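Right, subunit A next:
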Amino acid sequence: MTGMNPTIVFLLSPFLAALLSPVLVRIMGANAAWLLALIPAGIFAHLLGYVPSVAEGEAATMGVVWAPSLGVNLSYFLDGLSLTFALLISGIGTLIILYAGGYLKGHAQHGRFLAFLFLFMGSMIGVVTADNLIALFIYWELTSITSFLLIGFDHNRMASRRAALQALVVTGGGGLALLAGVVVLHLVTGMNELSLVLNSGDVLRESPFYLLAFWLVIGGAFTKSAQFPFHFWLPNAMEAPTPVSAYLHSATMVKAGVYLLMRMNPVLGDTLVWQTVLPVFGTATLVIGTLLAIRQTDLKLMLAYTTVASLGLLVSLTGFGNEKAIEAAVYYLVAHALFKGALFMVAGLIDHEAGTRDIRALGGLRSAMPLTFAAAALASLSMAGLPPFIGFMAKEEIYAAIARADAWSVAITLFTIIGNALMLVIAAAVAIRPFLGEAKETPKHAHEGPVLMWLGPVVLATLGLVSAIVAHTTNHLFVSPMAGAVAGAEVDAHAAIAFHIGLPLALSVVTIALGIAVFCFLPQARFAMAKVLHRIGWGPDTGFDQFISGLVSLSTLITRFLQNGRMEAYMTTVFLIFGVAIWYGLIRYGEFPEFPQFVTPTFYEAGIFLLAVLGLAAVIYAHDRLTAIVSLGIQGFAVAVIFILFGAPDLSFTQFMVETLSVVILALVMTRLILDKTDHRPFGERFFDTAVALIAGSGFLLLLLAVLQVPFDPALSDFFTAYSRVVAHGRNIVNVIIVDFRGLDTMGEIAVVMIAGLGIIALIRVKARRPRAEAEQ
Partner candidate 1 sequence: MNLLLMNMLLMLCWAAVTGNFSELNLLFGFLLGLFSLWLIREQTGTGGYFGRTLRIFSLLLLFIRELALSAFRVAVLVLSPRMETKPGIFAFPLTVDRDFEITLLANLITLTPGTLSVDVSADRKHLYVHAIDCSDIPGNVADIANGFERKILNAFR
Partner candidate 2 sequence: MNTIIFRTVAPYLTALMVVFSVFILLRGHNDPGGGFIGGLIAASAFAIYGIANGVAPVRRALYFHPITLAGFGLFLAACAGLPSILAGVPFLTGLWVFPTVFGVELALSTPLFFDIGVYFVVVGSITAIALGLEDRMEN
């Protein structure tokens, strides 16, 4: 811990911005965005200051104590990996805030939206910079929460609500796995700080908990990063306003999973399971994502599915198991953040200006929206993996990393080529269809958007070009440190924009050729995909609906069974449990009583016992309630007499009074109760009830007998007897106990009496005047 540090303030500042933004928007309207964007810009600028030192391999840690009893600190760790991520998040965040300022201009909940966005930004920065594993998890869940709010922003549309819930359930559920994972990591390593845990890879890999930790972390990462079969929530999340899609689903939230995998690579990686599971799922996600993408006609959805695909690619590379692949992953990650952010914003611009995102309805916008077109074109080229963009560099690196001679690599490579080719198709479709060709009639007459909106895509798209051109700097400042951090070893990235004749280039050419071919038959391909999907007829997305609905149905079934609304059933269950528990306890723990000694009682004692039993029998066999009530008196008097016989006059006194008063108020009440219907129990029920009563009753009897076998310790009563007169000035020891030795019991007791009286008056007097509306207070 280094204590409070300006960087910490910067890293936490988005939360402050979240509080400010509703106020500022109320005051300044859409222009507040300019002011608010200063915050992420400031973070970006501040973090840039770390770049040189981090590039030299000096990771920075800082933090303050948060919850020391759990070892939770608000600590941060800036190395190549986290710094690059943080820069992407804050940098793109700046542009997104500006973009959102334009996109939602005049919207009633503009301020709220920006607040959510800032909350998200703060959380996301937290995820990638947190040093403390628990803090990391907290930020992680915060991103789920805030994305829930952002996805459901158009809350009165069902699709938005569904998508939001879906995202929350999938990513939140994955988050719980991550929580467990974090706990396991702590359990194994005994450490909470990532910077320390990172050195414990060997301990972890050898521990019996490795597999558990692996799967738990995978559970968190795969759900967050929309890996097959959890991919479905991400396209649905496109219900969110476009700034959200651009931010969350390009640069940031969905990459949190990738970040986590990269972060854990030095700890969990380098094992067979890691190097199998990640590539398999990643590649599957890549292919499925792209196939599903070409099925779409909505710009955002197409982009969303390619995002899924790209994430698959990143996961695959992260798990591939060599430094080259990691380097490639880093390139691709940066490239993807830049082009996908730009393209999403373009899609939003088109939607904003033309009123539709359906590529079949769009065309010829290039003249109306030249800047947008330029940005779209630049970004698409990068996405397509064409030179001289960073996307191209990334693809080269990918092929260089994975194109090996073994069957495993060949398979991965093959699928990667297919994925990349399809990615190119989408890139083309997004950049070409809306802008080139004939101008089409759109719901709105398209114009170039406001500066707030085109600034982002233009800057990002341009950066995709610039970063490739200054590849040396990029490599030195970002790629190498980041790849080094992921690999857990020093990495020297030296990719450049120049062509290197070789296998990677050949594979690129194949990819491009394949892509162009598919693009030419895009409508047919789309139709074919649609047909296939229709044939399958089920997917995880439908599965989610079935899960929720099934969950509700199952719950209803269970609950209606358990809570059936019948008091009699509740009572029966309760006493059955009591009875069985006592018998079980006595037998299982060897506490069953011995056979007791019987001594002869006097005849009148026996007579009173018998009277009590007769009284009870009279109550039970009374054919109507009134007879039962009158008979109740017998056992009550018998008990009172028993108290007299065994030296308890006060008890007897009270028992007589209470028993009689009980009967009196019963009679008073029964006077107004006209209960003609008989209350007979059917035989079966009587049999069952008798059985339950016998089990429980005999249980109590046996337990009492068991207690009676232990010698009694009369210390308390001896004390009371000794000092009742001498100290407490009372000869009636029972009364002295009641008003002095244990006066507090009596105070509680009279409180009960008072409240019972009050409650009864309330019951009698207060009548609901009308069947009032269910919800009234």
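Here is the rule we use: a contact is a pair of C-beta atoms (placed from the backbone, for glycine too) under 8 Å apart; a residue touches a chain by one contact, two chains touch by 3 or more; residues count from 1.
These made the cut because all candidates are chains of the complex that A comes from, given by their letters.
Keep in mind the model is a prediction, meaning the values are calculated, not measured.
Asker: Out of 1 or 2, which chain touches subunit A when the complex is considered as a whole?
Answerer: 2
Asker: Across the complex, what residues on subunit A touch candidate 2?
Answerer: Spelled out, the residues of subunit A in touch with candidate 2 are 649-650, 653-654, 657-658, 660-661, 664-665, 668-669, 671-672, 728-732, 734-736, 738-740, 743-744, 746-747, 750-751, 753-754, 756-758, 760-761, 764-765.
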